[in-house]
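A protein chain is absent from this complex, but the other protein chains hold their places.
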Amino acid sequence: MKPGEVVQRRRPNQRLLNFLAWLILLLMALPAFWIVLTAFRPNSEINSWPPVWVPQEITLDAFATMFGLNPEERMRVPVESYMRNSLLAAGISTVVAVSIGTLAGYAFARFRFRFQTAAFLGIMLSRAIPGVALSLPLFILFNQMRLVNNFFGLAAVYIAMNIPFSTWLMDGFFRQIPQDLSEAAYIDGCDYWSAFWRVELPLALPGFATAAIFAFLAAWNEFQIVSVLSRSAASRTFPPGLFDFTEQFTFDWRGMAAMSAIMMIPAIIFVILVQRNLVSGMTFGATKG
Amino acid sequence: MRLQTRVQSGSDIQERRVTDGRISARWFPFFMLLPAILFILVIMLFPLVYSFYVSLTPYELLKPNSLQFELSRALRNYQTLFAESIFWKSVGNTIVFLFLSINLSYVIALSLSQLLARVTRGQGIMRTLLMVPMMFAPILVGFQFRWFFNANVGLVNNLLYSLGLMQERGQIAWLVVEPLGMFSIIVASIWMNLPVLTIILLAGTLSLPQETFEAADVDGANSWQQFRFITFPLLAPFSYIALTILSLDISRAFDIVRIMTDGGPAHRTELNWTYVTRLAIDNTKFGLGSAMSWVTVVLAVVFTLYFFRQLVRSRVVQ
Partner (left out) sequence: MHHKAKLLIFIVVLMLGTGLAAQDMAEPQYAGLDMDLSGINIRMANIGGGTYEAMYESIPIFEEATGATVEIVALLDGFAIDQKLKVDFATGAADYDVAWDHTSFMAQYTDFLLPLNDHFSEEELAAFSPAILDAATVDGNLYLIPRHADISPIHYRLDLYESEEIAAEYLAATGEELTVPTTLEEIDRQARFFVENGHSTFGYTLAGREEALTGRFYEMHFASGGSLFNENWEPTFNDEIGVAVAELLRGWYRDGIIPVDTTDRLWDGVAQYFCNNDTAIKLEWYGWYAWFQDPANCAVNNNFGLARGFTGLSVGGDAVRPSGWAGAHAFSIPATAPNPGAGAQLIKFLSSERVAYEEAQLGYLPVRDDVWERIIADAGTARNPLDRERLVLAQLQVSQDFKTPPLIAEWIPFSNIFYPHMQAILLGDVSAQEGLDQAAAETRELMADAGYYG
């Protein structure tokens, strides 16, 4: 048991507890399992009646069709392009948004200044604006600035969208770092910037990772904005790409499942890489400061 | 109001550094905030101001000449909106949706976090499993649950049939029948909300001081009493953090609803968000849709502000 976990206090039904936790979490994860399974099943089994629960046949057909390897179906889905656009938009906007959020969070955590509360609330509340209220006015403005179907336009929106939460998380993180360190740095002759850059920032890196998870997933999974701002197949990301499987006459659930499975791989890798920091990073300074 | 929780030594720093030739303590925080504020002003505020202007005009998408501001008719869209029964229905549905989705998400996440905090084996894997719904784009959650709740080939009806609880194929139209439509979209949104809430509450639970529990043990308090009188009150700041985050993100549920029911049938699951697109795009009344979207923004901000205030208050108490 790691330090900090709840000390076990007289718990005769520990096994039951463990079992219950496993059961609930497996149930929660069931949809993901079902999606992956669906991607590998033949269509006849997916739509069959009465339902077939245990797969009788495994096929890579859906993936072959998606990548254009199926000789019977010439329509293909530009998965590579979706992957590239999604990775670039989510990756770049995450790095920039979390960096900007780190600067802002540091300012809120370490300084007192005029309009501080107003600035903090203003930044936070900008996140509460529903995408649906933003997407069309943005489109009309971006259209005049020639930023539609443009990677930088999309990334800029994702950056703005992810700043508030990153700021909040980093603010909490900096407030958990003991004050003495930066003060020692000032005595050693550091200015504000180098105290931040050399002393405090390295300590806040786990927070950076936590904020990055949220920023990355928010951008990776965003639909409303990108569906309005990226109007060509070449500039689309995965979420609007899912609509390639809903067409006039058919709903290709299997094809969608196959692409969803591919779409989730980078997200899973990313979350596994940083999940160690996740729980400890989510206290938002609630207990200290 | 956040000042109470702010570090107290800022002024000391200021005194010490006033003579520094470079950026002063007065300007340094603004310098740090500048990029954040610039981005938010340009990307968020600018379009909102524009959409407010549009909401004061009778603009229709396919009639470019209708984008004209006239003072005497400026509030007409808002008047039209408030006079429509569907508007009030969408507001009512939104309140029901938010109330149930947020409260149920919170209760489930709280229980789950208490359970997870006590698990002795496989915590790492469990936390990873817990995060699974986070990988799902809300739009995919929508497709997923639309499929699950499909009357004819859906997982839920298939399951009911295989368990012998349903006699024929496709008997329950989950997305159509009242109130199952609202129920279905709420279930989907709860599923999507759980990971973040649970993680925050789990983080909070694990950070609570152990001595308190040990003392309670000595006093012979049972598990429920410990939770009710120690854990739950101490978790208050975490609870409000979680709820604030949820309120910030809840509009992502729009993606789910638009795929599952799109506000239908007959406006039964119409929410503020679906109504915005119905007015602005489907009906091309962009001015009216912008008015609706402003109403939505104001409600969202008020809602989030409420949780923020609670959060600050709970911290002050501590």
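The letters A and B name the chains in turn, as written, and every chain counts its residues from 1.
Just so we're on the same page, a residue touches a chain if its C-beta (ideal position, glycine included) is under 8 Å from a C-beta of that chain, and two chains touch if they have at least 3 such contacts.
Since the structure is predicted, the reported quantities are computational estimates derived from the model, not experimental observations.
Among B:175, B:190, B:253 or B:311, only B:175 touches the chain that is left out of the view.
When the whole complex is considered, the residue among B:68, B:162, B:222 or B:283 that touches the unshown chain is B:283.
From the options A:136, A:155, A:218 or A:282, the residue with contact to the chain not on display is A:136. Residues 61-62, 64, 150-152, 168-173, 175-178, 261, 264-268, 278, 281-284, 286 are the ones on chain B that touch the missing chain. The chain not displayed touches chain A at residues 49, 73-75, 136, 139-140, 143, 148, 228, 231-234, 243-244, 246-251.
As a convention for this text, only the chains that are shown with their structure count from here on.
Each chain gets one centre point, the mean of its Cα atoms, and the points for chain A and chain B are 15 Å apart. Chain contact summary for the complex, chain B toward chain A: residues 1-3, 5-7, 9-11, 13, 16-17, 20, 22-23, 25-26, 28-30, 32-33, 35-37, 39-40, 42-48, 50-51, 54, 112, 115-123, 126-140, 143-144, 147-148, 153, 155, 158, 161-162, 169, 191, 194, 199-200, 202-208, 210, 213-214, 217, 237-238, 241, 245, 247-249, 251-252, 254-255, 272-273, 276-277, 280-281, 286, 289-290, 293-294, 296-297, 300-301, 303-305, 308, 315. Those residues of chain A that touch chain B in the complex are listed here as 1, 4-11, 14, 17-18, 20-22, 24-26, 28-29, 31-32, 34-35, 46-47, 49-51, 53, 100-101, 103-104, 106-113, 116-117, 119-134, 136-138, 140-141, 156-157, 159-161, 163-165, 167, 175, 179, 183, 186, 191-193, 217, 220-224, 238-240, 242, 253, 256, 260, 263-264, 267-268, 271-272, 275, 278-284, 286-287, 289.
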